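With one protein chain withheld, the remaining protein chains of the complex are depicted in position.
Order of writing sets the chain letters: A and B. Residues in each chain are counted from 1.
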Amino acid sequence: MSPDQPTPPANPPAPRPAPAKPPKSIQQQQVDETKVWNLWFTRREFLTLAAWGGFFLWLGGTIGAALRYFLPNVTYDPPTRFKIGRPEDYASGEVNTRFKKKYRIWVVRDTPAQGGGLYVIYARCTHLGCTPNWLSGQNKFKCPCHGSGFRWGGINFEGPAPRPLERCRVALADDGQIITDVGDRFKDPKDWHRPDAYLKV
Amino acid sequence: MADAPKPMKFEERLAPVARAIRTSQIWKSIFRHGYQDTPRNRSLMILSNVFFHIHAVKVRPAALPFRYTWRMGELSFYLFLVLTVTGILLMFYYRPTVEHAYWDMKDLAYVVPFGRLLRNMHRWSAHVMVLFVMFHMISVFYRSAYKPPREYNWVIGVILLLITFLLSFTGYLLPWDQLAIWAVTVGTNMAANTPILGSEGPLAIVGPDMDARFVLLGSKIVGQAGLLRFYVLHCVLLPVAFLMFIAVHFWRIRKDDFSAVPVPPKEERAKGVQPEEWHKQHPEVLQEKVFTWPHLVSRQFVSAVVLTMVLVGWSLLANAPLEELANPNLTPNPSKAPWYFVGLQELLVYFDPWIAGVVFPTLIIMGLMAIPYVDPNPRGVGYYNFRERRFAVSMFTVGVVLWFGLIFIGYYMRGPGWELYMPWEAWNHHRPPSSTAGLRNTPNWFGFLLLAGYGALGMGLPKLLFKDFYKKLGPVRYGVVMFFVLAMFFVPVKVILRNFFDIKYLISLPAWSLNI
Partner (left out) sequence: MRNRSIWNLLFLISAGVLAGFFLVSGWQEINPEWRGYQVQYFRQVRQITGQPAADPGIAIRQIHLPEFNRTDRCVTCHMGIDNPRMKEAPQPFTTHPDLGIDGFLGAHDFTQIGCTVCHQGQGQATTVEAGHGHEKHWEYPMLPPGLTVANCASCHGDVATLPGAEMLVRGRELFEEKGCIGCHSLNGWGNPIAPELADTAGKNVHQFDFRHVEGEHTVVDWIVEHFKDPQKVTPADPALGVPESSMPDYELTDEEVMALTALVLSFSAEAGNPIFPVPHRFKVPGKPAPEPVYASSVEHGKAVYEKYGCAACHGFAGRGGIPNKNMDLGGEAPTLVYVSRGYTREELKQVIQHGRFPARALADEPPPPLWMPAWEQKLSDEELEVLMDYLISLEPKDAAPAGKEG
């Protein structure tokens, strides 16, 4: 064709199609999908979170187990809890020496005037640890080693003992017997009013 | 007459033999780089040796003099090695059971060759190591070698101090004699007084079969379970932990570069020139370094040999104590904790067990760890300096004096019943106990006001009087510093209150076992 000849009017060129959008990335597709499903994380993110979460749960659990490992469920300590008969076995106003040799305790039952409580005194002198004796005639506990004297109930009043005799924890067992724990003792007379320091009979 | 050829000297005869050995294949396969004293070989001695390459190839000469570090750090680690070797040897004859432990100690003393020496060396090295790590920490502080970038290493060091104490404490139980069982009883009773997690402390939420003491001992009493746990802690867990932290400690020493810097010569110092300025004027002095091999290594070696001589001599002369077989029914009077804890035991005179045995040790550890982070003063790194860090040095010195003072009192001046005795006074088990009849508690409101006043004045007054100090630290650091300083001075305050004013507790809430 010569440049001079006017080109016959052609059909107007077909409208160019709009430029194609670049293809969507995987991530963008995922994001769109989550928007569609109204979720706030992707599946990948969820699985990643779940996996790490599971790992840390396991790790935390293992650490917890390791700590619990150091608390044995039993110990081989010598026993300190003993059953010592029924409250009826003990007369009112009496210091009973039945278990003095076996468990190193006296079982004392106050008269109603004194309050009527039943409690257990640990037979260890608070001076240097000897075993005192109950002298019913003189109404006192007397230590043969250096002469410490303790009144009814265990309050020290003579000799070198610095503190009253200690009392042991008492409770009623299911079979009606008194159960006492010589390893759990109350040193301070103020603690003697606690409900586990004496039994109301 | 012609001179007869001189007979060859002995050394001259030896030379070809020596040369033949040194050029043989066997020799060269072991001693690869010969002993020729060249700079290259000096470097290789350090670089190509797995043990020595903890060191740098060259160090600044300021690090060499004995009085710079007193070699405390290196000797502490050396003592750890001595303890490991002697400890492993002892393990061949010691059984950690209540039936055998004590009698095995007797056998070590009487029928195991060198057993007595070995056991003594183990015991005395342990005491010396505890002392040396304390000296090491003190000398690092006085040389400002904890300041940036070395803060993290200081914290690692405090952790190592703690591990050293625990190693010594767990080892203390193993002979299973009266000294062992009762010292550990005292120590673990302090654990039982931990707030919240101890069954006898304030705000206790666990009973005695679940508390901190139970975890330590595996039981409510110091018995077979405790002996086995302490044995495992002492021989395996704590040494492994120690080694891990030592590795980090050494790594950081290298990474942060040795802190030793030269100080200006006398004439300059007399003129008042400070090291930092002098370094700026003469930057070449910081580059002056000498070879670690032989200069540093030789000093370390001789220090170690001298220490070994002292240890062996002492171990030959003085037997480590072994008292009667452990008897849970007979409490010796007095029952003292090991010497490095006896300062805390002395605090029990003035504070309840949860404060003396738990709160104060925790504050000490935390306070020590905080030091690098609350000290913004960049001066003094690498040399002993008081003038430019007066506050820091003074406070630390007060703490050190207090610590060792309490140890001295608890160790030498407390006798039966924890009564006060002069160090030369003989103990009298029948001396009537000193009267506590005069002691009284202040009313709680008064005590509270006093404490609040102490805190307020302590926090407020320095801020007003030393504005510069406050500005330099900023409010957070200032608050932290003053908190620890006030806590530290509370000890002598309490001592004075009790001894001169007969005051026992400022605040007394027996229902919660809370007394201050």
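By definition in this document, a contact is a pair of C-beta atoms (placed from the backbone, for glycine too) under 8 Å apart; a residue touches a chain by one contact, two chains touch by 3 or more.
The shown structure was predicted, so the numbers you read here are calculated from the model rather than taken from an experiment.
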Sole contact to the chain not displayed, among B:L47, B:L228, B:V312 or B:M459: B:V312
Contact partner of the left-out chain, one of A:R104, A:K142 or A:R163: A:K142
Residue of B:E323, B:E388 or B:E419 touching the missing chain in the full complex: B:E323
Residue of B:H127, B:R299 or B:K504 touching the missing chain in the full complex: B:R299
Missing-chain contacts mapped onto chain A: 101, 128, 130-131, 133, 135-138, 142, 144-147, 158-160
Where the missing chain touches chain B, by residue: 65, 99, 103, 106-107, 110-111, 113-114, 117, 177-178, 298-299, 301-302, 305-306, 308-309, 312-313, 316, 322-325, 327, 330, 332, 429-430, 432
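Following the convention adopted for this analysis, only the chains that are shown with their structure count from here on.
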Chain centre separation in whole Å, for chain B relative to chain A (CA means): 35
List of chain B residues in touch with chain A within their complex: 209-210, 214-215, 218-221, 223-225, 329-330, 433
Chain A residues within the chain B interface of the complex: 70-72, 75-77, 129, 162, 183
